[in-house]
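Before I ask anything, here is the structure I am working with.
Other chains of the complex are left out, but the ones given are in their true place.
For clarity, chains are labelled A, B and C in written order, and residue numbers in each chain start from 1.
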Amino acid sequence: MTGWLGPEEWQAVALSLKVATWSTLLSLPFGTLIAYVLARHQFPGKQLLNGLVHLPLILPPVVTGYLLLLGFGRTGPIGSWLEQTFGLILAFRWTGAVLAAAIMGFPLMVRAIRLGFESVDPKLEQAAATLGASRLWIFATVTLPLILPALIAGAVLGFAKAMGEFGATITFVSNIPGQTQTLPSAIYTFLQIPGGENSALRLVLISVAVAMGALVASEVFSRRASRRTRGTPT
Amino acid sequence: MSLSVDITHPLGDLTLKTAFTAPSGITTLFGHSGSGKSTVINAVAGLLRPRQGTIAWSGETLLDTAKRVNCPVHKRRFGLVFQDARLFPHLNVQRNLLYGQRFARPDGPAAGWAPTLDEVANLLGISDLLNRHTTTLSGGEKQRVAIGRALLSRPRMLLMDEPLAALDNARKEEILPYLERLRDHTGLPILYVSHSVAEVARLATSVVVLENGQVARAGPAEEVLSDPQMVHQFGLREAGAVLPATIAAHHDDGLTELTVSGGQLFLPRMQADVHSRTRVRILAQDILLSTERPTGTSALNILPATVVALRSGQGPGTIVQLYCGQDRLLARITRRSAEAMALKPGCAIFAVIKSVSIARTDVGAG
Amino acid sequence: EPVTIFAAASLKPALDQIAARAAENPDGVQLRLSYAGSSALARQIQYGAPAQLFISANSDWMDVLDQQGLLNPGSRVDLLGNRLVLIAAPGISGDKPLAATLRELPDNAHLAMGLIRAVPAGIYGREALETLDVWTDVQTRVVQGDNVRTALRLVASGEAEYGIVYATDPGPDAKVQVVDVFPDNSHTPIRYPLAMIGAPTPLTQQVYDFLRSDSARDVFQAHGFIPLEPEQ
């Protein structure tokens, strides 16, 4: 195995996994919150928020990466604030790759989860309220479990996107082996050099295998969740 | 411990404009399909915010649209049994039942009352279903779980929207006494929607009759149910009177003797103590009138009475209002008989009542 | 502590080899190489990327960094040169001279290039075509890729019959055939400038020097680049 892939490539695989996992985990709560707000509330500026969420989908990834660099770079307003306040540096770190992947996957995640919220019958939430449950508790014990399939769908889309994200990532955090070189960046690099296609293909296969594993796991999990909700039809 | 409601809310073509007070005990909401019963229940629970009005619970304002007060649903702690069961599909039966447990608080009107899972599951006959998915339940089973879920949340008040409609008589006979016990021993106030006059007569402390969103009649159960004006609401078959009674004796042959103002009544053994007070309901159609005291008959209950008034409708029947002691009775006979017997206000007469026709479902302790 | 070099992606085969050599030296330094498009790298350096050395495939972007004072003064040198070649897809006969081939492109034939306004290889290529006075003939046949490799790939897969790429692009096992080399004077000389970013550490200086050493020159040359600097 180690013969098949060089240490740099293994690093890229590990990094991509790490980035995808973190970006999925970190964006899930925010994505859920935004999806909830968009699904259940009417407020001025809702369209703006909705548009903002979709922006990374609409813009070419390079532009998103560039905007990230402007905002979250070490000289950018948010980036410098984060660095001064929390000592958190994003640009050219794997943490920045997490941010880029999270932002790029955000619209996919939010849309999926939002659909989940929209399909939950508010009557069940009402029933919980009459039993004495507060809004937060209802959300945690009724709404969330009912949208589990949608949450999983959102997480899978986010994870898959994070595994494949390239444009924004390479623009925002560059392509530094062992630090910010994700699988797609490594694939890109191989595609740049004469005769690199075979090496690229190997990485593509790994990428596909990892994502497939995540997909199958999520399918199983999701089916179990929805069987719980719907019962086994006799 | 009383609920007072005074709300106005537009419902399409209809306007709900309802004001009533529910004292402790069971207040039943009665009315035709679409008359606004569920809407009132929802407003009381806080699930619907009426356009205008106030709802207060023993001094505590739950809703006052003028003052912009609106107590959130979960703080009202009014357990609601929905017309559609609304079980949580992601939880099994046991978890559905226990959902409200963590919010149950040992205060409130029914402070001493703490039903346990086992107790409630046994009562409702769902002990075997505890591990089942709610999707596999039958219609009646769902409804029973919904009742149990509301009971186990130990609410300050119970709101029940046709809770027994999907159940068979045998099952109803098991649940009704439990509700009676709740009413009589815990003081838990219950707002109860039902289409069944028998249920209303048996359970209700007071009755609110809704007609097209408006209160057509409200008052103590005895009064409303004995009101000849309400015959069209309850249906001819269900017209009758409710009499206060005292338990005189329990006899060895399984009969209980009651004293009403007009005399003695025998009916199947009741679970109440001698000297305790109760109510009996006598349907107008279960009374046979006789000008002379019948002999050699299976009827044990024969009360002397005086005719107060006769009301004929379009049909062949006549409603005869009687005084029997201090209580009013209603009897429904044919016009032909009334003429044959030459009934007139003031006539002395005998009301023949089959003891068994004062059946269990029509008797409530109270 | 490795030295980070930001380099145009097309330099990867050569620089990887040089990095290996640098590490072999007794006083060897570790090199960390980050490859991407020159514009992306330049922009990142503007925003504080941790690069100590930058090799661009494009003088314009180095100029931008220079103007912003990001380069270590005096460290900028033109490290390498390159040439443009016309390539043909497998099975296309490439026996005619360059200009004639281009002028007599068959109907429906495509000429793959980098973006003619953005990607250096595309910009140089267009210049060369204009100098050779064939631009108007081929203009409508040009298909542009987001970088020069995309153009190469179009030709290699047979989608485009011809393409214009750097001499260093078709590797030894490329499926394409090189028809001809564009005359050097047909376009602005192709330069790969090298510069140090910010104040150099001794280690950076060491790598900077090594990149210009004979040892490195040999490697670059072996990969088809033209080492430019006079020997020190």
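Throughout what follows, a contact is a pair of C-beta atoms (placed from the backbone, for glycine too) under 8 Å apart; a residue touches a chain by one contact, two chains touch by 3 or more.
Just so you know, these numbers come straight off a predicted model, no measurement behind them.
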Copies per chain type across the entire complex: A x2, B x2, C x1
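Quick note on the criterion: only the chains that are shown with their structure count from here on.
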Chain contact topology (line, ring, star, complete or other): line
Most widely separated chain from subunit B, with each centre as the mean of CA atoms: C
Central chain (distance from its CA mean to the mean of all protein CA atoms): A
Between subunit A and subunit B, centroid-to-centroid distance (C-alpha), Å: 57
Residue numbers on subunit A that touch subunit C, as the complex places them: 62, 66, 69-70, 73-76, 91-92, 170-171, 174-178, 180-181, 188-189, 191-196
Touching residues (chain side subunit B, partner subunit A) in the complex: 45-47, 72-74, 77-80, 82, 84, 86, 88-90, 99-100, 102-104, 133-136, 149-150, 153, 155, 159
Contact footprint of subunit B on subunit A as seen in their complex: 123-124, 126-135, 138, 141-142, 145-146, 148, 228-232, 234
